[in-house]
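What follows is a set of notes on a single structure, which appears directly below.
Here the complex is missing one protein chain, while the rest keep their positions.
== chain A ==
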Amino acid sequence: MKSFTYERPSTPAEAAAAVGRTPEAKFIAGGTNLLDLMKLQIETPRHLVDVNGLGLDTVEPTDDGGLRIGALVRNTDLAAHPRVRKDYGVLARALLAGASGQLRNKATTAGNLLQRTRCPYFYDTAQACNKRQPGSGCSALDGVSRQLAVIGGSDACIATHPGDMAVAMRVLDATVETVDGVGAARTIPIAEFHRLPGDDPARDTNLQPGELITAVTLPKPVAGTHIYRKVRDRASYAYALVSVAAILSKDGSGHVAFGGVAHKPWRVEAAEADLPKGAKAVTQQVFADAKPTHENAYKLTLAERTLGAALNQARV
């Protein structure tokens, strides 16, 4: 870990300004991912701006019947929130499918959105990785890729977004609220928040330097069965091989997003009209442009069958 300086500003705008004006600065919230990455020198910030004390830790109803979740609300608290449990079951289930109890106690809403890939080559600093070291190449393309992306990847990167929460937020059409160093706020639809790797995989999101997430807003609840189905090699404490976040009616109509398959939560709204026709009709469209490796082609079958399971569950 490289030495770093540290400060605790008192407002979100000050925090954003502090990161904006300090070279190689980063925000720190729960630290559940950043600290690991700093120990391995995958992240080497010279300055940390602690956003834990900014009062961004409340969950409040919005005027249009939705919910505004502060950036610093802990995963445990969010999953247990009565409104989330009542109206946004897919989100509560996704949160509880992630990490461990200890990590969820510490991890925050904004930090969860920003967690970095678990590609083994990203984690081994002796290996080529365009995400960690732009221009060094991608060892994963012809390496161990069983966990990696089947769609939306590029010749530069086939990493996956490892999170569960973001997949639920994608199907909920959440909006990310931010503030920048001069105090200007903006909102980013969750669909446009995470990026595909393209030729610049070092950038996971469309946040600008110094831009701070202040909240995530959920629109008013969508009726239907809220399902988060995470498929993994062991029963707990593992990243998704494939996950399905879905809100479905008995006739199958509804919405679905997939996790564990791409550099971002993967959703193709145009395909959702075919949900009543069954899983295959949907996944054929959702994964039409898939380019799996020989090690991860199973994810296509798995995604279809897992969606099928969700549709069955909604019918009951």
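The rule we apply is simple: contacts are C-beta pairs under 8 Å (C-beta built on N, C-alpha and C of every residue); 3 or more make two chains touch, one makes a residue touch a chain; residues count from 1.
Just so we're on the same page, contacts and distances are computed from a predicted model.
Asks: Using the UniProt record as the reference, specify the protein name of the hidden chain from among "Xanthine dehydrogenase YagR molybdenum-binding subunit", "Ring-1,2-phenylacetyl-CoA epoxidase subunit PaaC", "NAD(P) transhydrogenase subunit beta" or "TRAP-type C4-dicarboxylate transport system, small permease component".
Replies: Answer from the record: the omitted chain is "Xanthine dehydrogenase YagR molybdenum-binding subunit".
Asks: Among A:Leu67, A:Leu241, A:Val261 or A:Ala290, which residue is in contact with the omitted chain in the full complex?
Replies: For the chain that is not drawn, the touching residue is A:Leu241.
Asks: Using the touch rule from the top, list residues of chain A that touch the missing partner.
Replies: Contacting residues on chain A, toward the hidden partner: 1-3, 39-41, 118, 120-121, 123-127, 139, 142-144, 146, 229, 231-239, 241, 298, 301-302, 305-306, 308-309, 312.
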